[in-house]
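One protein chain omitted, others in place.
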Amino acid sequence: MKRTKYVFLKVMLVVMVTLILSACNNEKNQPNETETSTPKNTVHAEENEVIEAHQGLNQEPIPIQIERDGNDVYVEMTSQITDIEVEEGQMYKAWTFNGEAPGPLVVVDQGDTIHFTLKNIDPAIPHSMDFHAVHAAPDKKFADVMPDEEETFVYEAASPGVFMYHCGTSSVLAHIANGMHGTIIVRPTDGYPTDDEIDKEHVLIQNEWYKYNDLDDMTNGEPSQVVFSTKAMEEGQLNTNGVVGAIKEKPLEANVGDKVRLYVNNVGPNEISSFHVVGTIFDDVYIDGNPANRMKGLQTVILPASGGAVVEFTVKEEGMYKMVTHQFNHVEKGAAALLNVTEN
Amino acid sequence: MKRTKYVFLKVMLVVMVTLILSACNNEKNQPNETETSTPKNTVHAEENEVIEAHQGLNQEPIPIQIERDGNDVYVEMTSQITDIEVEEGQMYKAWTFNGEAPGPLVVVDQGDTIHFTLKNIDPAIPHSMDFHAVHAAPDKKFADVMPDEEETFVYEAASPGVFMYHCGTSSVLAHIANGMHGTIIVRPTDGYPTDDEIDKEHVLIQNEWYKYNDLDDMTNGEPSQVVFSTKAMEEGQLNTNGVVGAIKEKPLEANVGDKVRLYVNNVGPNEISSFHVVGTIFDDVYIDGNPANRMKGLQTVILPASGGAVVEFTVKEEGMYKMVTHQFNHVEKGAAALLNVTEN
Partner (left out) sequence: MKRTKYVFLKVMLVVMVTLILSACNNEKNQPNETETSTPKNTVHAEENEVIEAHQGLNQEPIPIQIERDGNDVYVEMTSQITDIEVEEGQMYKAWTFNGEAPGPLVVVDQGDTIHFTLKNIDPAIPHSMDFHAVHAAPDKKFADVMPDEEETFVYEAASPGVFMYHCGTSSVLAHIANGMHGTIIVRPTDGYPTDDEIDKEHVLIQNEWYKYNDLDDMTNGEPSQVVFSTKAMEEGQLNTNGVVGAIKEKPLEANVGDKVRLYVNNVGPNEISSFHVVGTIFDDVYIDGNPANRMKGLQTVILPASGGAVVEFTVKEEGMYKMVTHQFNHVEKGAAALLNVTEN
């Protein structure tokens, strides 16, 4: 009986200790699990967040089609799933227009009628197009296009400016934050008062990236990256500068004495921009790119989420000029582009 | 003696295991406690944060009194504790003006003298009124009114615009975030240049909600809800659309071809607004509602905390138009209102 008691005691001890250790281990593991959701094998960490039909999918960028016939402009874009390098060595399986994020630049003239076709080649989810440059009943003309379908919508570009476009499908936050944003410029019929003074034109788009397809992080978190991208001004040209890395490696160009015009657009999805170019002052700024909203001598222009501006400044000396949002926590996350000013 | 040792060992084991388990349990419970402060019984979770004198208190909304005698306008409001539905099914024991949050709309004419009476029927704490529309020595004319007392203050509304009002009692953040905010419109003597073009007028107010009466969350946290409310334009009418749910269920109305004017006010307490209406462009914007501050062709207007604007736009097609702040993390939290445009 002593023996039995002894064995019972030993067993009880082992059982209890096991229970206790496992309770303690639960404590230890829980935080780690929720924090990192570490992948068990070769799958990339964020792959867990990739929706099933997108896993392994990386659709080749398809150039935007823009054709003009008088005042009618025919624009054809795709919505598609394409890997984007959001930071050196960090790929993001982006939801995109045409395989770019930001999407391709669209440039039209004030008074143009846009015939817009969206081909949704994403096999899994609907997408849509909300152009800030047009008047349109959102539930009809910004309507969802189903996977593997296409739709055409027609609207006028009556108001000049630098406008955001984005996917308007719910949750809009997820669609924008996953990459479905871009810029449409509507050139004013009468131009800008300063048109004659301009030597160089460039486009700069600011956007944020969050944890991959993580709606909670997009809603409550801080951005992982804040970046600038540039786009070629020529209609329909496929952009290869679409990441901040590219801008850093391939700065924009200007010559000493040039008056440079930037079409700037902050596509968010969440943050305000305090746009500033180090080493210069904006001679002229047109808020949202409308010639009527002219401001003078700004050091910094504030851009709401989705807001645009035409900013113009003169570069008087040879050197490398940084373009930033002066919210410097965002510069730490990548929000700096370069302008290389050389003697011609 | 063996027996004694054995019993001693058993007791020691039990004691130690109990201690250990309780230590481990402490670990387990602590995070939960701080995270949710779970109620033990029937009391609603947030009731713990309700100050004692407010517990169980739900004062019936008392309509604002506005009477005009020439250029003298007599405004009587209450400060009171009233349950507000901040999200479907989620009540908030708000600190309010007149039982509404945002409080009732006040509309006066430029040049009016406002005779303002605040009846503080909150039994527990002082409140006050800070109208952004007037000049006043804050320590005297925005002074605290004690519980169950009333005070009258007189000031002129000399400057036209869309202004915030709020309780100015310390901590101002707590008083605003708990619901004590609203809008006062001062109609310009000479009107707006675009008055003749306007077909419909509506009021939209943006505000955030935080964890119930939690000053730390209000100071350092992300908002729990960001919402739009509307108010009837008629003086003194008790508003029944005061929550985002109501706006979603009862959209604002306009007809095809209407030029719509919105008086917009972002009452915070903390966040900037990037106000935008999906599917249209603002023809005219008057910053802070002053006719002198006119901007043209904006896609989005930035509103600082407390900032206002008159925005005007044309709806050209039948459909449902969403009004948002384009900081889309806030749309996820409720910041979307609807405008229903129909053929008359």
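Per-chain residue numbering starts at 1, and chain names A and B are given in the order in which the chains are listed.
Going forward, a residue touches a chain if its C-beta (ideal position, glycine included) is under 8 Å from a C-beta of that chain, and two chains touch if they have at least 3 such contacts.
Every value quoted in this text rests on a predicted model; they were computed, and no experiment measured them.
The missing chain, though absent from the display, is touched by one residue of B:108, B:185 or B:287; that residue is B:287.
The residue from A:120, A:169 or A:325 that touches the chain not shown here is A:325.
One of B:179, B:269 or B:297 touches the chain omitted from the figure, and that residue is B:269. Note on the undisplayed chain: of the listed residues B:280, B:306 or B:325, the one touching it is B:306. Touching the chain that is not shown, out of B:103, B:160 or B:279: B:160 (per the contact rule at the top). By the touch definition given at the top, chain A reaches the unshown chain through residues 2, 6, 9-10, 13, 17, 20-21, 24-25, 27-28, 222, 272-276, 278-281, 295-302, 314-322, 325-333, 341. Residues of chain B that touch the chain left out of view are 2, 5, 9, 12-13, 16, 20, 23-24, 26-27, 130, 132-142, 159-161, 163-164, 168, 171-173, 176-177, 215, 218-220, 268-272, 287-288, 290, 292-293, 302-308.
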